[in-house]
Every structure is written in structure tokens, then in C-alpha cells.
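Of the protein chains in this complex, one is absent; all others appear in place.
What follows is chain A.
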Amino acid sequence: MSEELLRRVGEKIFPCLGFSPTELLWQRLARVVQQEAKRAGAASADEFLQRALRGERAVLEAICQGLTINETYFFREPKHFDALRQLLPELAALQRPLRILSAGCSSGEEPYSLAMTAQDVLGPLGHSFEILGVDFDAEALERARHGCYRSWSFRDQGMERARAYVEQRGELWCVRESIRAHVTFEQLNLIERVPTGPFAVIFCRNTLMYFTTEHRNAIVRRFTEELLPGGVLVIGSAETLERPPSELERVTVAGAYLYRKRSRQASINAVTEGELLRVLLLSTSPVTRVAIRQALRLLPGVELAGEVRSFEEVRTRLEDLPAVVLVDALESESVLERLAGVQGWPLVVLVGPKVLAPRGVPAVVVPELVPGAVRRVAPELGEALAAARSRFRDRPKIEGSAKVGTGILRKPSLVGSAVRPNGRSGAGAPADPVRRTAERLLLIGSSTGGPAVVAELVAALPLGLGVGVLVVQHMPPNFTRSFAERLARVGQYAAREAEDGELVMADTVLVAPGGRNLLLTRAGRVQVVPPEPEDIYVPNVNRAFVSVARAGWGPRVMAVILTGMGDDGAVGMAELRAAGAATLVQRPEEAVVSGMIEAALARGGVQKVVSAADIPSEVVRWAQRGVMVPPR
């Protein structure tokens, strides 16, 4: 190949692409020309180059396309995904749904790998996430949307890490719908536009190196703006940023170098004490609602728990859900007149310029109603919300009052509280010296979206039923311990991670440890064993349910399947049903993901479909009468 021709073609093409002509790029160009010339059936590479110089469109396009297609594969540079895995639980506190950008995503291997990693970590926690993949090569995006790849795309560690999330179609391996549902693609040129954030994570690997220094710096600046405080930017491990913006800090996580945006809102984090601050938005305007939603996304530790249109709806929602009410008075000031009647609520009002909020109501003023204005007051908004919550908490609580103000308090449990069985010094409650073994078992199988539902269920269970609870929640190792601790805090039952060989006691919740399976013996002792190779979901619900059925516990068991992806539990539930157990599933319409419930229903082992809120009363009736109330 003539070096002279190659040089002239490069000089013609690189500036339009915004690429800086590095040695690497010249090598790549030579390879692309050779490959494309062969594919196009050109007489020689030189002839192909001459056609390019004459301005033949098809030839130029073929070369541009070849240059911009990144040679990519699943879980390329696995360290970056290990780092992400480690950071995700922490990042999840910043945003829900957690948003990840894959910039220069080419044919989709990277955004799908990101979605798989997020699913591994966040799925079992019930935390939602979205991945956006962008690239300027329309043809590559077409392949990305198709989502099917040859096995070479899974080289190195790709196949091992992606295996659970792909299925075979002929010679191809296609990304499962459960993963694809989290990923969207968009065609754009990063030089012209960086997608609107905020994002908790931006991956832009082996892409920046092809841009000129000015373009590269501009793109990184834009990335930084679209990143949440505390969010991370990941670039290729062979790349460095010459002059990173001052907000970016270089950090090492799990052996990988990445950039983290400094957190400016540390004060809000401190106020929310790591606990989610839930916000219920009352707004009648679709336009301002979108702006407020975006502003709330910028606030770490703040979650938009719901959106309603009227004060009556707020009233109903607050009954079940403690939240700070954010009243949008930006467009319709008339709502302000009604505030006098709801002084008992923790609330913050968002008002436009020249509007006076009623006295005594915390208000945040948006000085000018222009695009982006609400986002700019996000820090003040965050502080006002946190302040409203802590003010409300410190106030003396009026039990049983019919006022809506009680909505933020925990509902009293169904049956009057007996004794704390775990010996913790509750308010004057003496420790129960005699612990009984469980006469009956409540088995709970749960996955995506489950932890919150399980916590509410356990919180509402009264003591003294003689029931021991086994929870099998799909979760990675290290998470089940804190989950068990959370269960111990919310309710009256003792709760902990199950230990191999321990007896199941009444008034106690045992959580299957992450990465392990939980089984039961005839004598009512739990066994904690390593998972079988074929167990896609761990801890495995089927293994637990089947072992309980086969240990002869059937008639003394109530089994429940809650929200979750996949089909784990269906087989076990059918077997338990056949062994005489009472079997329930949560209403699929109210589940975050209904896959596991649908699978159980399809398998035919389900006796009754109930709302999660009704499960505790079902448990009480079953435990007291030995049977379930037949479905109405």
C-alpha cells in the first residue's frame, strides 16, 4: 500500500471525523483500508485509496465506518466492571432509577455488559436502573438494538460473566429481554451533543482517543456537567485525561482507575443520614412536574416516591408511606390557599418569582421561570426537604389521631405487641426467657423489588403465632446480613442471617445468606450449603421450598412468592402445594416485576393471589385456624 496515498486519504478523512492523527490511528486506517478494499472487491488497496481521493462516496463511507467501529466485546477490561460492581450499592443511594451512559457504545456489547452488572447488584435490591448507549455509527447501533452476537464477542471473560443473561439462537447468542428492557440506544455525535443527564455513571472507553485535544476536553467537560456529584466517569485503561476538570478526582477502585465527581451536596447526605428521603410530589402541571422530577434526580439520597394531583390523593398516599410532600405552586398559585388546612404534614412548597408563600410554610423560590431554573435550585430544595423531615420527626407524635399527620408514623401491628423475643431492650419490654421452636413455617421467596415488600410484611407480623419465618431473597453475598439487620429493626421479630445447623425458632426470621442455599431438615434445622452449578438464582427459592416439602413440613407451611424476575420458586411452590402447604402469591399487578409470580401461577401450585398488604392478616388467620380463608 502506498504510504503517500494513505497519508492523503487520512488527511482528508480525519478532520471531518474530529480525530487527531495519532500513530495508532494511522495503523488502524491502514488495516481498515486493507480490509474494506478486500470486502469491496477492489483490484488493490491503492486503487481503493485512489477512489477515496476522487471522492467516491461509498468508499469514503466504508473507510469512515471501519474507523469508527470499535473492536469491542462483552466485559472488555473486566476490572472496570468489578469496580462498578463495588460502587453500585453506594451509587444507588444517589439516584433512582440509576442512570448509566455508555458513550461510544458501538454495537452494544458495553451497554449490555453494564446492564448485566447492574442487574446482578441492583436487581436483588429492587433498585431500578437505565442504560443509555450512544454512538454516531447508525449501522453499529442497528446491530446493538438487534442484540445478537457470535461467540467471539464473548471472548476472554465475556462468556463467563454474560452467560446467565444470553440465550442461544442458532449460531448466535442473544441478550435476554430482561436485560434489553433496561437499555436504549440513540444516534449522536459527541462533538455536537452529549446526552442530557444526570447520570450516576458514564463509560466512555477507547473513544476519546480518536478526537482532537480540543474536542476531547470539551466532551469531558460536558460529561462532568451531566454527572451527578459522587458519580463516576470511566475511560479506557490505556487512556488518560490531560487536563481533567477540577470537579473530577482520580480514584482507584478494585484495581481500576476512574474519575469521580466531587460531591458538593455533602450537607444533604448528612441530613438524610444515609436513609432515603422520600418525596411525594403534588403537582397539577405536566410541564413543571418534569422539571421538578429532573431537579430531584440531582439530589443524592432523595427519592421521588410518587406523584399526585390533589390534596385528597396526598392524604391516601401518606397513610401507607412516610414522605415529605412537595407542593408545586409554580404555575397554579391556587394550591397555596389550601395549605392552611394541612399544617400537620411535613411539606415544602415550590413557588415562582413574585409569589409569597403562606406564613409558616417552608418554601423554595425559583427566581425565574426559564428552562433549567428548577434544576438550579436543587441544592436549596434538598436542604428544605431534609429540614422539613427532621422538623416533623422531632415533633411529639399523636398516636391514633385521625389527623393525616399520623401518616408518617408506623402503623401499629395487627395484634397487640407481646414480648420482644430477641432480648433487645425495647421500651420497657422484658426479654422472653423461653424461646420456642417454630410450630409452623412461613416461607418467603422473593427477588427484584422484594426487600421493601419483605420488610413491610415482617414489620406487620404479630408475635406469639408460633411461626418461624424463612426468607429466601435473591441477593449477592454481603447484602443479606444488612438486609437481616434491617428486618430486625422494622418489626418485632428477631431477624438474622441463617447459620448452618440452627433450629428454626418461633417469632424469628432467618434470611438465607447470599451466595448460599438454605435447606431444611426433618427436625426443623436449617442447612446452609453452597449453590449447585445450575442455580441461576442464589439463594435459590426452589431448593429451599423443595427441601421443606421433602422434609415433611408441608401441612405446617405457608409459602409466599413475591415480586421478582425469572421463574425461581414456581417448581418448589407446586411441590409444597402437593405436600399440603398453603400457597400464596403477591398480586402480579402490584409487583415491581411479576415474572416469578406469573411463573408460579402458570405452574399451578398457587392457592390464592393477594395484595402484599394483606399477607400479614392471611398469616395470622392461617396460624390461628390452621387453614387459610378460602378465596372470595
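By our rule, a contact is a pair of C-beta atoms (placed from the backbone, for glycine too) under 8 Å apart; a residue touches a chain by one contact, two chains touch by 3 or more; residues count from 1.
Note that contacts and distances are computed from a predicted model.
Undergrad: Assign the chain not included in the display its UniProt protein name, restricting the answer to "Dihydropteroate synthase", "Response regulator", "Cell division ATP-binding protein FtsE" or "Ferritin-like protein".
TA: Going by its UniProt entry, the chain not pictured is "Response regulator".
Undergrad: Using the document's definition of touch, tell me which of A:50, A:157, A:263 or A:617 contacts the absent chain.
TA: A:157
Undergrad: Quick one: say which of A:22, A:168, A:310 or A:624 touches the chain that got left out.
TA: Spelled out, the listed residue whose C-beta touches the missing chain is A:168.
Undergrad: Considering the whole complex, not just the chains shown, which residues of chain A touch the missing one?
TA: 71, 151-152, 154-157, 159-160, 163, 168, 171, 173, 533
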